[in-house]
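Only a single protein chain was left out; the remaining protein chains are all shown in position.
Every chain is named by a letter (A and B) in the order it is written, and numbering of its residues begins at 1.
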Amino acid sequence: MKSPEELAKERMRRIEAAVNLEEPDRVPFSGVGGDVIAAYAGITQEEFCFDYKKAKEAIVKFNRDFPCDWTFAAGFVGVGVPPLTYAFADDPDVSATVGMAMFGTIHDITGDVCTRYPGREIESNCSPQFIGGKFMEVEEYDDLIENPVKFIAEVIIPRICRNMNTPRKAMAAMIRLGIEAEKIKSFAMEVGMELAKLGYPSIPITLGYTPLDLIGDGLRDELNLILDLRRYPDKVRKACEALVEPILKVGLALKPLGIKYAFIPLHLNEYLSPELYNEFYWPYLKEVIMGFAKEGIKSFVFFEGRHDAHLETILELPKGWGIAYFEKTDVRKAKEILKGHTCVMGGVPISLIVSGTPEKIDSYVKELLEEVKPGGGYILATSVGIAPKETPVENIKALIEAVEKYGKY
Amino acid sequence: MVSNAKELAEKRMARLMAAINLEEPDKVPLAGVGGDIVPAYAGISMYEYCYDVEKAVKATEKFIKDFPCDWPFAASVVGLDGRVFNVAFSEFPDICINLTFITGPMHDALGDKYYRYPGREISPDSSPQFIGGAFMEADEYDKLIADPVKFIAETVLPRACRNLETPRKAMAAMVRLGREISNFNALMGQIVGKMIENGYPAMALGGAYAPLDLIGDFLRGVENLLLDIRRCPEKVKAAAEALVEPIMNYALAHKSIGANLAFIPLHLNEYLSPKLYKEFYWPTLKEVIERLVKEGFKVMVFFEGKHDAHLETILELPKGWGVAYFEKTDVVKAKEVLKGHTCVMGGIPMGLIVGGTPAQIDEYVKNLLEKVKPGGGFILAPGVGTAPRETPLENIKALVEAVEKYG
Partner (left out) sequence: MLEEILKSIVEMEEEEAVKKAKEYLDGGGDPQKLLEVCRDAMGEVGSRFEKGEYFLSELILGGEIFRQIMEFTLPKLQSGSVKKIGKIVLGTVKEDVHNIGKDIFKVFAEASGFEVIDLGIDTPEEKFVEAVKEHKPDIVGMSCLITAGVTSMKKTVDKLKEAGLRDSVKIIIGGGRVDESVKEFAGADAWADDAAKGVRLCKQLIGVEG
């Protein structure tokens, strides 16, 4: 029986070998998370999002019973308000605590209109959801370009957050945010300690964003932004340029904690033709990734949807730059193109775990690994980490066993 | 041990409550000293006391353990009066009650010009100090009167606090302030835990303020205000009246934490002639006290300096309203005037504790208690709770023993 420390080291080595494009002892496996964690613990989504103690117990229980190498997906509890994070770009100590605080309690404090939380706007057993909205007019691109942080903090936040729409309410809400941030900090530390006891490596992660996604998700709404690309291309480009620095500042605010990875979830990548992607999206995303790389931080990019049309652009990054986590892109094809250059992650459709059988999962993983395992540089994960509450636990078990069975090098 | 501590705490609480309710307890209750002597006794700097939670808790525990009293009121708080923030946030009950004391880290978060903290503006061994200042012009009274909370929160605070100068800076500053509130509550939680362990009653303390003091201390500065009283008396009066409501909102917010004693430290009382006191200071202070009493609170007023000229006004309050804590007022005289009406607190000049000898202290307490003990309704306390770091420890011991002997 390995001690938790030994187990954690072994798992860490496995993940790091894959990231460094080597062959570990076995294909590392990043487990599922999301709604199933609360369901498995017998608590509601509302409790999971608003009750630190219950959330902690649920996360620990789930990770005890469904072991994996990397509990990345099981660490997140809710959805956040991206502009709120970037409003604090000039205050790294603040962005470091508030930036990652995605919890229902924060939603209660901000009264934001861009997320929906169980037991609040939606039923107590629904997943928390981000829906965004339009909070900026076309005429305001110049303000955004001139001083993005000031514009976001002073103009956008009062529009998004009902509890911050007057100066006094904003001050009170900010104080509450600070008080809550301390609670979230202890929550995160306690979860970390419990997971360490279970032999999980500590992999602190910071957050990155693609400038165009920040405009789409947090300011203009994605549909308007798509139209802006045609109507006001220069403004959009300049705005993207202006957002690179605050995005890096927020991401690097956590550097003193010894973070090694910056998670960058992409959104609009799939929406764009190669022409638009290369003009509005990729140059600035690349700048962000390179900015992190300069500080010794590897990027961990989630390529939402199908990234097939843009796969080759990844090769423009320096070898070993980080992890490319694909949702619907065929990882076999991705592995083929990125072999020896980029660690590839993903491969198992979440729908297979939700609707398949243990036998189907076993044979799927077997076939998949035969193709993508050779040569290393691969982390197995589901297409998205969020498993719905009805996900059959025997399917999660089957996935874990299949990796154990077919993943060894 | 635990049950002993509990019994002891109950005994001390009963002693205090008897005095407050104008009865004779088993012994005259003693409110102990605190202040700079607390960190000095623990061998830490004032800076450490103000900024290092762990050390502050240890120092407090050591002090209240070694110098027992009935009410370690003065030894338990590491912060300066923040009533302007209480008023600014008076619309938000959950927040305003957390800003009665501005700690060193909160001061850092705000970047305010009201306070000076050791290791920041002043040397690591200096006491934290309130300086105040003028952050409102004489021609702004109308704005203050029209909407005091808005004016203070949106106009005064950005002037008084460097980190609130722009809305963007204010956002970050407020988050930091929230974090420090959280830290302070954790500190107080630990101190209360230590108090309970050591047999002290845990009493949730509320707070209020004399409206005119709020103007003098935090808005106009004392000197400007004294001139305003002559130059624009009606505006000053109207402003004090306008502040009653937000001060009451702040004071009543303490109901949520189960507080039933509200502390009001006075400042300008000594500066004013009976005529000015009665016209500008007392009416709104009286309204605040009376309303608190109606809401079920006892009020403890600290009458700074010499309050002799205004003693009789206290009798206008309902009998048993609370505690009158005097600094330099002659408590023998005060007891005489307020007997059967108001619990009197104080009596030990700080100079005696700092500069006297144990024998002098013994003698002084004996004489004093002979005069003020009969009939109860008296709490013995130093004129101000904050003892300097050079205070001879044997004098503090002598005080504790004298009360034991003659109380």
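In this text, a residue touches a chain if its C-beta (ideal position, glycine included) is under 8 Å from a C-beta of that chain, and two chains touch if they have at least 3 such contacts.
The shown structure was predicted, so the numbers you read here are calculated from the model rather than taken from an experiment.
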Touching partners, among the displayed chains, of the absent chain: A
Touching the absent chain when the full complex is considered, from A:Leu229, A:Ile323, A:Cys343 or A:Leu369: A:Leu229
Listed residues A:Pro92, A:Gly111, A:Gly305 or A:Gly320, member touching the removed chain: A:Gly305
Of A:Leu214, A:Ile350, A:Leu369 or A:Ile400, the one touching the omitted chain in the full complex: A:Ile350
Interface residues of chain A (partner: the chain not displayed): 34-35, 116, 121-123, 125-127, 129, 131, 222-223, 226-227, 229-231, 268, 270-273, 276, 304-305, 309, 328, 349-352, 354-356, 384, 386-390
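Convention: only the chains that are shown with their structure count from here on.
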Of chain B, residues touching chain A in the complex: 88-89, 91-92, 94-95, 149-150, 153-154, 166-168, 170-183
Partner chain B, residues of chain A touching it in the complex: 87-88, 90-91, 93-94, 97-98, 149-150, 153-154, 157, 167-168, 170-172, 174-183
